[in-house]
Every structure is written in C-alpha cells, then in structure tokens.
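A single protein chain has been omitted from the complex, and every remaining protein chain is retained in its original position.
Take a look at subunit A:
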Amino acid sequence: MLKFTEEHEWLRLDGEEVTVGITEHAAEQLGDLVFVELPEEGATVIKGDEVVTIESVKAASDIAAPLDGVITEINPAIVANPALVNDDPMEDGWFFKMTLADVSDLDSLMDEEAYREYIA
C-alpha cells in the first residue's frame, strides 16, 4: 500500500513497518540535495515533528514525521550520497522506516491518484 502526505512524503506499508521518503515531485522542486540529517533509530515521533533536515543547493527544508510512531531504521546511503534522493526518490532514496502507533492512521492520507490530482 502506497500513501502520500500533503508535504510530499510517500509511505509504503510492508508488514508492520512503513518506509518513508519524498516524492519525485518534491525532489524535483527541491533541486539537487547536498546534505541530509536523519533521526535516531528508536526515536518516538509525533506527527508533524521535524525529524529530517535536508539541504538542496538552494535551500534548507525540514521533513516532518508523517504519522505517530517509532523510527526503526534510517537509510545511511542518502547521508553519504544525498544525490541518491534526486536520482531515485521512490526506491533507493528512502529516508527512514517506522512502526506506526496506529496503522489505521494511514487511511487519513492520500492514495496515489489523489496525490497526482493534488500536485496537478
């Protein structure tokens, strides 16, 4: 199941975990990323918490936790090579994995079709 937030994050549910990244649209708007700072594994986060800092050539942005939960894994590859987020935002350029406090919270997010309309 693939879901999207209005802040241009995608969430992919796989068993108990969701993988979180930013959309191709967001990556394109941000431009070339040059710096990524990820949260600590094990951190408990509340929806809206600024958990990731990214910097493109032009500007700094914060990425918020899309839902309540616990960070279980981060993607060190994008810290070493931030350009990976631009090259492959939906796969290798993922940011972190988390378990959700309530999986049904996903229902509040957009599906792919709704997101496409949202950015149209």
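Criterion: a contact is a pair of C-beta atoms (placed from the backbone, for glycine too) under 8 Å apart; a residue touches a chain by one contact, two chains touch by 3 or more; residues count from 1.
Here, contacts and distances are computed from a predicted model.
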{"item": "Name per UniProt, for the chain absent here [options: \"Sulphur transport domain-containing protein\", \"aminomethyltransferase\", \"Acyl-coenzyme A thioesterase PaaI-like protein\" or \"ABC transporter permease\"]", "value": "\"aminomethyltransferase\""}
{"item": "Touch with the omitted chain, as defined above, among A:G31, A:G48 or A:P76", "value": "A:G31"}
{"item": "Touch list for subunit A against the chain that is not drawn", "value": "31-32, 34-35, 37, 53, 55, 57-58, 60, 83, 86"}
